[in-house]
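Here it is: the structure, laid out below.
Partial complex: the chains shown occupy the same locations as in the complete assembly.
Chain nomenclature is as follows: A and B, assigned in order of appearance, with residue numbering initiated at 1 for each chain independently.
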Amino acid sequence: MNRLNNEAFTKATKRFVPYMMSSDPSPEVSVDIALTLQEAGVEALEWGVPFSDPLADGPVIQEAGQRALKRGGSLTKALSTMKDARERGLTLPTVLFTYVNPVLSFGFEKLVQEMGEAGFDGLLIPDLPYEESHSYREYCQKHDLSLIPLVAPSSRSRVEKICKDADGFVYYVTSLGVTGTRQEFSETLKAEIETVKSFSRVPVLAGFGISTPEHVSFFQKIADGAIVGSALVRKIGSLEEDLLDPERKHGALNEIKGFVQELISY
Amino acid sequence: GRYGEFGGKYVPETLMYALEELEAAFLDAKEDPAFQEKLTSELERFSGRPTALTYAPQLTEHYGGAKIYLKREDLNHTGAHKINNALAQGLLAMRMGKKEIIAETGAGQHGVATATMAARFGLKCKVFMGKEDIRRQELNVFRMKLMGAEVIEVTSGGHTLKDATNEAIRHWVAHVEDTFYIIGSVVGPHPYPMMVRDFQRIIGDESKQQMIEETGKLPDEVVACVGGGSNAMGMFYPFLDDDVRLTGAEAAGKGVETTEHAATLFKGRKGVLHGSLSYLIQDVDGNITEPYSISAGLDYPGIGPEHAHLRDTKRVQYVPITDDEAMDALKDLAELEGILPAIETAHALAYVKQKAPEMDEDEVLLVCLSGRGDKDVQTIQAKVEGDVQS
């Protein structure tokens, strides 16, 4: 039973799940950051794979992907660095976040096998919607991997069927648009999330555009947890030079830890 | 939404409802005589359809084999087949009550066709275009602006068509409720490849009727160039069940043995880009690589999924054509028939140059003359003069 289905995650009262880009700013340092996030007290981790055409992501994550590609980042590297992270003590539930093309290029069955070896718990492919996911989901289930579905306000009549088959958690897209930080959330959000929760047997985590402690607190109340991507990735990006300097790395990691603890402080 | 294993809808969940809604609206419109009548009226009265079928006597004699006929999509308003699809999707957008149109463009042809349609129908229009393409195609940018379109500069990725498409999809994700995304080729998630094919099949439908009127029979072989593949798909589709050879010419750039090409079917691997499963030019990790062709319209790393299926089932053969072969054929047509084709189209003509001499004089080759070359004169001039210098 993967870590997303462990009681530590399923019974948690608050869930905070950060997204970070593997190999940004370098393969090694991204492992340091993962361990730092664990220290900061997060409940799970999304491990991004750099890709040339990340069309569900905004500019912040696209640029992080470009940086990671330059440092040798890839799906293969995302697997090996997670293995390193597990060896170095990462115990959090982890979700591999990748687009479908790198998966096809790698080979899906091979990927599932190697994800198991690397210690992944879930897989999130933003451009693999419900209709295209059936055989993928079955195969994941067989190998104790949660295939995380997305639900959006525009999903409408699609919510029920998506939630029915969900495993691990449901990623609820809080506002239309790609990942990124924004100021306002739709007013009908609470009712919409209620609806999603009513269909789902697994936790419903809200993501997209969550960037402040107030946001996090708000979504931890109306949903089963919050996912933060761009805000953290931007922070990591701003610390790139420090993180790559052995002398200053420790300080930078501490700054990240503080940033996350601030986010979950409410 | 599948052609064999190809096609599908590989898009964020955010867009899925919009795609379902679009498919329903398209299927409904397709059966609605009022929609069809309005579309036919615009195609005829605004764009000048039916386009002519031209026999090319001098080219035929020069190549010395099959009789060559040209389906003259270059005579459409705005100079290419792109307007067929832009007008149809525009009418569909209006029918769905959408107020804003978005489109991506590389060389600017689909952007100009979309801006044209939006002006004609009084719709708001945003065209996404890579910064690099904006620089290279300054005049097309100005044309779009003259027609009231907003041209949005894309500075992500390599600043070209692929990136503009990503940005257009992102904008669509963020404004999916009131925005209609007009895709310019038989690519993208279902229902786009099917819909664009259906809106372009008028090329093949007219051609069949005209060939029979002119020659009393169907052609022996039909040729079209393939980038995304909409002119080819529109031309081929009505011939699929006939005993007619079909050939698509894709851009081999500086040669399929180099890295500078856009020969997706010859050199690509299966993958997903912009929402559908097809062949793609990509690296070992599944990152999409920048293709190359002298023709901006064929310079795309993917290809329509139905073409991928037609290739794998061998119903259509696809051949790679280099820049130089295309330019030679372009010059032949200009000199011998007084028609300056688009460089895209010249790829199809280059295949004709190879194939016609191998055919009998009583056989017929039909070429989709997908667009005119006015837009390419500067590129042609640079190429011709560059060749002289080197």
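Details
We adopt the following convention: contacts are C-beta pairs under 8 Å (C-beta built on N, C-alpha and C of every residue); 3 or more make two chains touch, one makes a residue touch a chain.
Bear in mind that the values here come from a model prediction, so they are computed numbers and not experimental data.
The complete complex stored in this file has its protein chains present as A x2, B x2.
Please note the rule applied: only the chains that are shown with their structure count from here on.
Each chain gets one centre point, the mean of its Cα atoms, and the points for chain A and chain B are 38 Å apart.
Chain A contributes residues 51-56, 58-59, 62, 69, 74-76, 99-106, 126-132, 149-152, 154-158, 162, 173, 176-178 to its touches with chain B in the complex.
Within the complex, the chain B residues that touch chain A are 8-18, 20, 156-157, 162, 166, 169-170, 173-177, 269-275, 277, 280, 282, 284-289.
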